[in-house]
Every structure is written in C-alpha cells, then in structure tokens.
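Scroll down for the structure; my scribbles are underneath it.
Only one protein chain is missing; all other protein chains are in place.
By written order: A and B. Residues from 1 in each chain.
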Amino acid sequence: MSELIRTDASELGQLIASGQASSVEVTRAHFERIAQVDDDVHAFLALTEDAALAQAARVDERIAAGEKLGPLAGVPIAVKDLLCYTQAPTTASSRILEGWVPPYNSTVVNRLIDAGLVILGKTNLDEFAMGSSTETSAYGPTHNPWDLSRIPGGSGGGSAAALAAFMAPLAIGTDTGGSIRQPAAVTGTVGVKPTYGGVSRYGIIAMASSLDQCGPDARNVLDAALLHEVIAGYDPRDSTSINVPVPGVVEAARRADVKGLRIGVVKELGGEGYAPGVEKRVGEAIDALVAAGAELVEVSCPHFEQALAAYYLIMPAEVSSNLARYDGMRYGLRAGDDGTNSVENVMRLTRGKGFGTEAKRRIILGTYALSAGYYDAFYGSAQKMRTLIARDFAAAFEVCDVLVSPATPTTAFKIGEKVDDPLAMYKSDLCTIPANLAGIAAGSVPCGLADEDGLPVGFQVMAPALADDRIYLVAAALEHALEAKWGAPLWSRIPELSVSDKTSDKGDK
Amino acid sequence: MSDELMDYDEVLKRYEPVLGLEVHVELSTASKMWCGCPTTFGSEPNTHVCPVCLGLPGSLPVVNRKAVEAAIRIGLSLNCDIAKWCRFARKNYFYPDMPKDYQVSQYDEPLCFEGHVEVEVGGVAYDIPIERVHMEEDAGKLTHVGGLGRIQGADYSLLDYNRAGVPLMEIVTKTIHGTGTAAPQVARDYMEFLRDMVRALGVSHGRMERGNLRCDVNVSLMPIGSTELGIRSETKNVNSLKSVETTVRYEIMRQGAILSAGGRVKQETRHWNEAGFTSPGRSKETAEDYRYFPEPDLVPVAPDPAWVEELRASLPEHPSKRRARLQQTWGVTEREFGDVLAVEGALDLIAATVDAGCAPAAARKWWLTELARQANDLNVPLEDVNITPAQVAEVQALVDSGSLNDKLARAVIEGVLAGEGSPAEVVASRGLAVVSDTGALSAAVDAAIAANPDVAAKIRDGKVAAAGALIGDVMKAMRGQADAAAVRALIMEKLS
Partner (left out) sequence: MGQQMVLTRSEVAKLAALARIELSDDELDDMATQLDIILASVASVGEVAAQDIPPTSHAVPLVNVMREDVVSWTPNAEGVLAGAPVVEDGRFRVPRILDDDEEA
C-alpha cells in the first residue's frame, strides 16, 4: 500500500509544493485505494477521476512553473454529495435528484478548486442530510471502517468513512444538527461545524437553512484548520454570510496551548443515556486538558434538555419548505406524467416516489408544525426555546472560554439497529444540536476508544460565535496530549480493510 | 355571463358598498429581486434566468437594495410608517409557476404600514386607508397548450421563468367605507393615482396593459345602517382602470341581486372578463394554508432612519399637485385639461414636450390630434407611438421659426413615425423646407395677381378677406412649401 494515503494533508501539501511528490501521483494513489476498498465501505456515490487528474496535473504544472500556491494545493478531497459541482451528479442521496448535474458550482467547491485542491468525488449521506447513520441514503448505507457492520454516523457518513478508510485525506461535510461532528466522533476523525455564517451556503442543497453549516473533515486537527481556512469567509451570494475576517484557526491549531483557558463542562450533557465508555474517555480528555494548564468550570445549560424537541420542530418546518421545490417540474425525477394526470397529481406521485421515508416524515412533521392553528404551539414555541438555548450559551461563555461534552452519547451502533425507531435515532444528536440552534462554533476530536466495544469516542468543543479558533486550540492541545500518551494517532488503530484487486472503477459508481 | 343583476341605483338605496383593493406593482429595477438577472420585458423564454430565480437546489437570494428603496418611497408617498425592523417570510404553496414552490414575501411585518391617501371624485374627497406595502417576487409565466389556449381543457402547459423573481410591491388598502354611489369611480381614481404615483417616483413603468400594475378588487355590500361587514368577493388581476371601475359596478349589481333575493354571497375568487363581467374562479374546499414563516435565507431589513428621511425629502411632487400646477402653467381650462387626462399617457408626454421647449398649446395639439390618431390607428398606447417628446418639440421649433408650415410639419411627423429618422433628417430627405427664396415667391404672387384681376381689385378696395383665394393659388404653385403668413404679407405689400 502506498504510504501517501496515510500521510497528513498538511504534509502532502508540502511534498507536492517541494516536488517530492506530484499531485497526480497522490491523486492516483487515492483512486487506487478507493477502487480497492470502497465496494465494502461505500463512501462514494460518484467519482470524478478525469476532472481530478486534470486538476492535479494543472497544480503540478503551476508548481513546476515556480508558482507559489496554498498549503493544500494538489491535495485530494472528498465532497459531500450535497454541494453542487458541475463535474458530477449532485443527488443529496435522493432518488428525486438521481442523475441531476448542476449547471453551477457551490461557492465552497469553487474555493477548493481555486486553492488547488483535487476533488475525488461525491460522498454518500443520509437523504437530504436527514439522518444520523447514512442509512437513509437512497443509494445504500455507508459502512464504518472501524467495523463494517456499524454505521459511520450521519448525515455525513460518506465523508467521515472516506477519511477513516484512507480514501481521502480531507473531506467536506455539512452540519445541521451534528452531521459533521457525529460522524467524526464515531469514525475517530476530526470534524468542525464553523460559526453559522462562517462558510457560504451558496450552492449547498439546503436542509434547514437557519441551521445548516458547511465545515471541514480531516484525520487531524491541523488538516481540518487548513481546510477551514480555505472554505471559510464572506460570500456576497449568501445573505447570512458574515463579513468579517476568518478567525485564526490555523495559527490556533499550531499553537495548541490551553494554559489559563477556562473550560466549561456542560452538566446536562452526560449521565443517563450516555455510554460508560464514552463518559470515561471524555472525563480523561478533560483531565488531560487540565494537566495541560486549562482551568475547569462546571456550567449548567438548563434548556439544553429541550434542544432536541425544539430542533425537531424548527428543522422539519424549514425542511418542508426547502424540499417543496422537488416537484418534478424543472429538474430531477418526474413520475406519473402520462397525459391524464394533472400537475398536482404528478407532483404528488413524483414526491411519493422520489422521497424516502425519513424525508417524507420530516416534511409532514414540518407541514404540521407550520400549519395554521399549530404554529404558535410548535414552531413559535420552538423559536422561543432557541432564544433560551442561546441565552444559556451566552451565560456559560461569561464564565468560560469553551464548553466541552461528549460529541455523541454512544459509539457507532449497528447498521439497521435504529432504522425503525426514529426517536432513538434522533437522540444521536443530543449533544450536537444546541450549537446549531445558537449558531455557535463546535467541533469533535477523537479522545480514544470505548472500553466496552473498542470503538471511537468523540470529544466535543464548543466556542462562541466567531471564536472558531478556540475549537482548534483546544482540539489540537488534546490531540497532542493524547497522541503523546498513545504513542500514535488514533487512526493508526483502524483495522486493515480487506483489499479487492480491482484497479479502478472510475465514474461507474 | 349568467348572473342576475340588480339596477345599480336600486342596490345603493339599500346597501353600502365596502371596497378593498390589493394592487401589485412590478418594479422597473434593472435586475431582479434576489439575483442579477435582467427584468427586461419580451425576451426569448427562459433566457433571463439563473440558479437563483429558477430556484435550483442550493441557490440563495440576496435582496436588491433598489427594490427596498422603491418600497420605502412608495410607502412614504402613501403616508405610511416605515418599519424599523422587518423580515421576509415564505408563503408556501405548490404551483408550477413558483420555482421554489414558495413565494418570498412579507407576512406580519410589512416594510410600510398604516398610511392613507385621498382621491377626489366629483369635488368630494375620499380617504383611502392603506394597511400595508410589502415586498415580494413575481412568478413565471404559464402558456396553456390545447383547449383554445385556456387553462380549462388544456392538454399541458409551458413555463417561461423570465418574469420569476421580478420585484413586486403589494399595496393593500384597509376596507374602504363611505364611497356610496361613487364606489366604482373611487376605485378607478385610486388605481389611477397609484399608476401616476409609481411613474412619478420612477419605480415602475406603470403600464397596466403589460401587467406592471394588477389589482385584486374586493367588494362586499352591507345593509345601510348595519355595522357588520358583508361577505366579499375577490376579483383577481384586473388590469385596466376601466375594468377596475366596471368590476366594482358589476359586483355591486350582482351581489345586490343575490342579497335582495334573500341569498348569500359566496366568498370566492372571481375572474374579470373583458366583455364586462366577472365569473367565478376555481373554488377550493378549504382555505389555502400558506404556512408562513420567517425566510431563513434572508436577514431582516432595518432601514436606517437617516436613509428614510433622505428618501422622504427627495419624493417627487404629489400627482394631484402636479396636475394642478401643470394646468395653471399651461393656462388651460378645466375642460381642456380634462381632454388631456382622458388620453392615457398624454399628460406625461405633453409635459415632457413642454420641458423640451415646446409651447404648451402646440404640444397639446400634436399629442391630442395627430399622434393620438396614429396611436388609435395602430391600436397602441400613446407612449408607444414612434416619436419622442423631444422630436415633437423639434418639429414645432421649425414651425415657430418659419422653416415649416403646418402642413409640412405634419409631413415631417409622418416621416418620423415611418422611421425615416429625426425631424431634421426627414426635412432633408423629403425636401420639406418652406421656400424662403423671395424671388420665386414674389414671381408666384405676381402670377396669381395677374391671373385673378377681380380678386386683386377687391383687395385694393380694402376687402382683405379676399386675399385667401390668392394665397391658395400661390401655395398651390409653390407645392405647399411656402409660409402662408409670408405669402399674405407679400400680397398686401403688392396691392396696397
């Protein structure tokens, strides 16, 4: 196996910049790996090998010509299939968008290309990013490289699994209620949900507009920070994009110093329903940060207990409206257009056939929450709860610099285990949802393996809006402390996947 | 039309009409409400579209500042309060002309609210209370194929989204009471006021026949002396001043017949028919539930008070004040001014012609006779006639300087209308200048005198009126290219 696929993105960037490796060579190594293991993992929905090799060759040419490019130029990346990219279908893992090739690129994709990153393909997700296991994808589930019988988290399970299976050194995720952090946690990778408005949403298929945020996935904290710096920043095409300089995330990841930093432990995110192995590793992580000089503060955020309920009203309400446009008129699937059905019937048949169960469930739930007579009791109240949760955060950040908690209550569960129990599935996002409701920054960094099942545990760091750098500061400090203790990164303990001898299956996925 | 109608005056002896008018104004911004696509009218289908106005997955809207400014200026013109902070809202409903299957509009937080305007009918002032002015987006255009091109019986429909996302302002009145028999005229005049206002503001082309202004007319009747509102009908998309008036009148007569027969008016949407009546629209079992909620993709609008004051200070003259001023400066009677107002678009064209240096009387004459006739012949609005106010003023200047006489001026205008170029170009190419060569003119006069000795004798005897016959002969000889006044002067000189 080529060592290139286990090399950090930051180092790959240096190798390519110094001419010790070519981007084409690095890119080919990753496609080779994808061909070998993705039949089992199923992280990718589409590969863009031709475009990728052309992008890689262009970077190599520019470097050969003496151009000075960014630190990730020539480094391959996997992109969640929720971001519009003209070189491949963008499906949101839904039948309703099967084969739809967008006529435009999302801002994030443009920034990746401009920074010289090489897009390998589009990764699997829960349909329209609605799920915590990648099982609601219309194109089949993704498997967790730590244990192929388990879920890789969701919705961004494809991106997280691509990292954990060494099919990509970097990936793009989106996070509405935990879809970056929860997959990162259960695959032992790093994922950060930036401050709402920190990364442009333009060209990213919306799930719940007031909660969605795009962010970096990587195998280590510095790589995530480097990617964060590439994709973040003001975009005039997104009205909710914040027009301020990107926080110094890379500098923070390099500094990795938590001396004197006040770390708040959220009392409400723990206890009943949390796996003992998760609580144990998270407790040790806190100890490690204290040992590195951080101060410990216990804080209470009483309304976090209502966060899940508020989320499951606000999110479906926005979903019901955002997914209305998939009606079979202008693009995507059209069903039942036999010349006799009226437009209303064709819309109904199209949506009945094109959406999966979870999408339908959330659309109907949201339709209900917004309907006349129920708005105040449901949607209106949920928005007030959102205010209370934001106030809890504001009060907590008066006494501490960051908040920490487990990223998920449990480690990766078995594929199929919770498919028929939506409520149990929803509880996977218990710890991650408050940050989305308040729009603050949060990330997950690996903190070890749970004793009971040997599966990765994620440690969540939450920081005030626009203080995304603090996530990297704490996560990097923890990463250094734990890796010193372990003697190697956590990913070195990912079991070897059986390798098929297929060389390439470009473009036919 | 199958409705029973009751005599208009009879209805109004027993019932008080109550009106409510919702007017959609399509703005004349260069770009659309949320994206940079042009708003130009009449382009090839689906060419002025982009991911945003097509509602493609992932696209996001960004508010056009000019549209917000236009809304505030409209609100200020209607004496509205301007919200310190307001949001956009999504109005959710499925219809193929709405690319996102929701319309971005405003719900309970309109940008402008609580205004009023006065319209005057027959010397009586009626106060029109304004509930709100809010911002929203237009939809695409459906063309029905089969079934005579109507929605009923069509085989399928075709969609052009060029209009989707064009900024729309909705101006909603509160219920208008106390109009009595003047109700149809009040509705018409209010509509006319809005049209003139948006044109004066320069925020809309204000062309009703193009759908720049569309009115939803709500009418109900309540028994005189009652305080309880009756059940209303809503007639959608009425698109001319005349139709607004006729709709109100028709609905009063229709509802009057139902109520006096002891019936119940159905709360429904109705359609306006050009033949002069309204007909029931698609009836839904249940009221549509639009599930409004704040638009998460757009941030609130909180107009800076200083900006609002700046816009207030720069508002144009109120249309009724402007009319009074123009009538006075043009020195025309009420009746003459009425003739100007009777021709759609004439006021602005005449004013522009006067501004270009033409005398008001001459400007009125050209637009109300020659050019109005042309518009009529071509069946187009006056403003679509192929000549600009500046060109009319140019022709008149040539008349005033003696270079053209009346007949030649008409020929020049004919040439301009025919697309032969500017007045100067037509004069040159058609050779239409008045003959100012006194030698030729003098010879023609001498010839006319010689040919008509009797007439010449009469003129010598002081019967000046007889000169007309000689002038006619001279003009004929000169093929019309002479200045009649100069010819007369020459005759008098020779025969005195």
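The rule is simple: a residue touches a chain if its C-beta (ideal position, glycine included) is under 8 Å from a C-beta of that chain, and two chains touch if they have at least 3 such contacts.
Keep in mind that what you see is a predicted model, and the values were worked out from it rather than measured.
Novice: May I ask which residue of A:Arg28, A:His42, A:Arg219 or A:His303 touches the chain that does not appear here?
Specialist: A:His303
Novice: I'm checking contacts with the chain that's been left out. Which of B:Asn46, B:Thr181, B:Ser260 or B:Gln481 qualifies?
Specialist: B:Asn46
Novice: Per the definition of touch given earlier, which of A:Thr240, A:Ser405 or A:Ser428 contacts the omitted chain?
Specialist: Checking each option in A:Thr240, A:Ser405 or A:Ser428, the one touching the absent chain turns out to be A:Thr240.
Novice: Using the document's contact rule, name the residues of subunit A that touch the chain not shown here.
Specialist: Residues 100-101, 103, 195-197, 210-211, 236, 239-240, 242, 303, 306, 308-310, 312-313, 320, 324, 327-334, 337, 339, 341-349, 351-353, 355, 357, 360-361, 363-365, 367-368, 371, 377-378, 380-388, 390, 422-423, 426, 436-439, 465 of subunit A touch the chain absent from view.
Novice: Since one chain isn't shown, list which residues of subunit B touch it in the complete complex.
Specialist: 29-31, 35-38, 44-50, 54, 62-68, 85, 87, 94, 96, 142-144, 150-152, 154-161, 271, 280-282, 289, 293-294, 296, 298-304
FYI, only the chains that are shown with their structure count from here on.
Novice: Find the geometric centre of each of subunit A and subunit B from their Cα atoms only, then give the gap between the two centres in Å, rounded to an integer.
Specialist: Here the centre of subunit B sits 55 Å away from the centre of subunit A.
Novice: Using the touch rule from the top, collect the residues of subunit B that touch subunit A in their complex.
Specialist: Answer in residue numbers: 51, 54-63, 90, 92, 94, 96, 99-102, 155-157, 159, 289, 291-293, 296-299.
Novice: Can you name the residues of subunit A that touch subunit B in the complex?
Specialist: These residues of subunit A touch subunit B: 83-84, 90, 92, 97, 100, 102-104, 106, 201-206, 208-210, 236-240, 317-318, 320-321, 324-327, 329-331, 339, 343-344, 347, 367, 370-372, 375, 379.
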